[in-house]
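The structure appears right after this line, and notes come after that.
Note that one protein chain is taken out, while the other chains of the complex remain in position.
Going by the order they are written in, the chains are A and B; count residues from 1 in each one.
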Amino acid sequence: MCAAPAAPSARSWDADPILVVDHLSMRFGGLIAVNDVSFRAGRGDVTAVIGPNGAGKTTVFNCITGFYKPSAGRLAMNHGGPVSATELTAVTAAGEAWARTAKGAVYLLERLPDHKVASWARVARTFQNIRLFSGMTVLENLLVAQHMSLSDAGLLSPAALIGLPSWRRKQKVAVERAVYWLEKTHLVHRADDPAGDLAYGDQRRLEIARAMCTEPVLLCLDEPAAGLNPRESAALNALLLSIRAEHATSVLLIEHDMSVVMEISDHVVVLEYGGKIADGTPDEVRHDPRVIASYLGVDDEEEAVAEAKATKALSAEANP
Amino acid sequence: MASAGPVDVQDPGLLNSSGSAAGPPVGRPARREAPRLKRAAGDALASGLLTFFVLLPLVGFHATESGTGSLMLDYRFGLVGVFALVVTAGRLVLNLTVWRERGASRRVARVPPASVAEAEAVASPWPRLGAALSSLVKPAFFGIAIAYPLIAVTLVGGLGPSRYWIDLGIYILTYVMLGWGLNIVVGLAGLLDLGYVAFYAVGAYTFALLSTSVPINDFLAGHLGDDFWKAWSFWVCLPLSGLLAAFWGVILGFPVLRLRGDYLAIVTLAFGEIIRLVLINWVSLTNGGAGIASIPPITFFGMPFTSGEGGFAETFGLTYDSMHRMIFLYFVILGLAALTALVTVRLRKMPVGRAWEALREDEIACRSLGINTTLTKLTAFAIGAMFGGFAGAFFAVRVRFVSPESFTFMESAVILAIVVLGGMGSQMGVAAAAILLIGGMEMLRNLSFLKSAWLFGPDFDPTLYRMLIFGFAMVAVMVWRPRGLVANRMPTVFLKERKSVSGSLVKEGHG
Partner (left out) sequence: MEIFVQQLINGLTLGSIYGLIAIGYTMVFGIIGMVNFAHGDVFMVSAFTGLICILLLTTVLGMSSIFLILAITLVVAMIFTGLVSWTIERVAYRPLRGSFRLAPMISAIGMSIFLSNFVQVAQGPRNKPIPPMVTDVIVLMERDGYQVTLAYKQVIIMAVTAGLLVVFWWLVQKTSLGRAQRACEQDRKMAALLGVNVDRTISLTFVIGAALAAVAGVMYLMYYGVVNFADGFVPGVKAFTAAVLGGIGSLPGAVLGGLLIGLIETFWSAYFSIEYKDVAAFSILVVVLIFMPQGLLGRPEVEKV
């Protein structure tokens, strides 16, 4: 059954969610990392998942991107448009991993292996500790990401083996797309350098560019601003906003940097001890007493100051 | 220690062993020269003593069979002493010359385990030169390889005498091809395969069994002529051998490819051994340890290399010479090796090849990009196996005899050593390593000069020492260049400029 969240239906993310997380739980042995979390990410929104360290944010991410199989719960990706509760229930009951719907398709991520979460449900992600192909060049990294569009004729297409024109055309398109994303991330001058040689901030942007090269419907970013200086952080904000504005990609991000969260997100979900404690617009969350009590730990008046220091406060308050 | 005089309290051996902790570095530069000499001498003495004790049981005593069958002991303490002295002297000379600087720096910077990058900086003196020459190396290699029989015949003076050299060329090229095949699995996809010889065996036995099969021969004789199968069996079986090996690659690969790292290594090793043991024990099919003999020889696309009517020599108006077949074999293996190289080069530029390399770099990131890692690994395994199968069929037609003895773990180890020594992923490196290792091992057969009276005397059997030196050389080369001969990786695509990627950034895979 699709349990409707408590929030009023006026919210944009309830009307047309791209991702519906229902009663997600994840246990590791006796440890409950995520306990009955439900939220929705709106189509075209930037949705932020925040919370103290150990709140279960990355676990939620790993469930969404298929790296963990959740112990319980449903993760539905809606391509094309909203999916009615009855449609969703039917798919769930039928035991299918995905189904066509009136407006597009729905994918149940918990039933897909990780690579299909990326290739079918089109969920791309970045990693908290950057995972680039460090021995390959920047350009090669972006071409690996276009694996799917390049190999739609099969992994070992003979056209590619002998280098037919049709294959070259595809290759050219792929390089062009890579260059487009390199320009967006200001990395085009490093295209022929090994990814492992880039500076930290550049590696973070390259990872986003690589994820975008898979042409995702949902882009999941695991702490994209971690370790960035204020200037790089601002550039990241601009990049994410332009992705939202110019591409049909919704963004889901985990972030500790409050300036990033408050500035660019449309919707904030707050986790603590593996459960959800708040869910709303940045303004609502900022004024939510439970969030302030457990998370920011400061009075309303000091909030402006606290916001600036949020990153610091978080790392200091790390122990839940 | 003999050198310790009455004033000398410090034991040089002690000083050496606890060099990093001994005393503050204050005032060292002033009395640097004397301690260095002492340290060098102490180190040399310690190594000499160590050599003496390590060699004492197995070299100092020799268990020989007496007339009655029980063992007796001979003594060779002199020999042990000679070895110990040689090591001491050699170590002393090296300490005072080549290792002078290294010794000093090593003592200071022992504590942190050298990072890969540091090791790389020390270990690869010519990355730039390599990059500059690499565009020339490939054409040069293939040019020389094509001209090799001509060169050999000209230099040695005649077809007949060149037999040894052509044979050596064939032998080396077989290993070049095997190295290139395994390179796909180990070098590109980063999957450690210790049982590659299994696919070599599958290829060889497929060809051997099919070409000597009486039912097939009889069946085809009825339809296509008596000599058809004899004339064409290699050309029909070659692709079959490759395909069957690839099939086995998939069969073996499918269950094991979700294993990681060393587990994959041990399971592939086990598979290699299983296949060899089955070949030995399934006597009704494989004739067991006796092997399969009288495999039909290779033909020039159906034209036999015989002196008679319709033979190669007669058709082309040449005088018959058994070397024609050898030279043809040479070009066949050269063609097969070139095919392996070309296909690999192409595959690296294709999604599957890029996925292999990406898999070697970071498997989790691959999965996040939608790459089906199981399928990707399986293709690497299967394609590597296929080339192993081709090489196996070639081996069978060259030797015209197969037996399980040719497919031991040692063979897998040698092929893997060629790949690692060459520098994983680099084709020219692998070729160079194959020439070095296999050619070098062959050269060791010609150690007969050691038999001269003033060295070891005529009773000395140099061939015994061949594998001894080979094993030692493997260790020495790895210590000398842990990343292999060509450590750098060439990118497959570039925007403005093709820059080689330093080996220290390239990962080696975990699977």
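The definition used in the following text is that a residue touches a chain if its C-beta (ideal position, glycine included) is under 8 Å from a C-beta of that chain, and two chains touch if they have at least 3 such contacts.
As the structure is a prediction and not an experimental result, all values here were calculated from the model.
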Among B:Val137, B:Val156, B:Leu243 or B:Leu259, residue touching the chain not depicted: B:Leu259
Hidden partner chain, touching residue among B:Leu192, B:Ala382 or B:Leu485: B:Leu192
Touch criterion as defined above, residue of B:Ala417, B:Ala434 or B:Val501 at the omitted chain: B:Ala417
Subunit B, residues in touch with the chain not shown (by the definition above): 50, 53-54, 56-59, 61-65, 69-73, 110-116, 119, 123, 186, 192, 255-256, 258-260, 262-263, 265-267, 269-271, 273-274, 277-278, 280-281, 364, 409-410, 413, 416-417, 420-421, 424, 464-465, 467-468, 470-475, 478-479, 482-483, 508
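Here is the rule we go by: only the chains that are shown with their structure count from here on.
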Distance from the mean Cα position of subunit B to that of subunit A, given in whole angstrom: 46
Subunit B contact footprint on subunit A (complex, rising order): 65-67, 114-116, 118-119, 124-125, 127, 131-137, 139-140, 143-148, 150-151, 155-157, 160-163, 175, 179, 188, 191-194, 196-197, 210-211, 214
Residue numbers on subunit B that touch subunit A, as the complex places them: 343, 346-347, 350-352, 354-355, 357-358, 360-362, 364-373, 375-376, 379, 489, 491-499, 501-502, 505-507
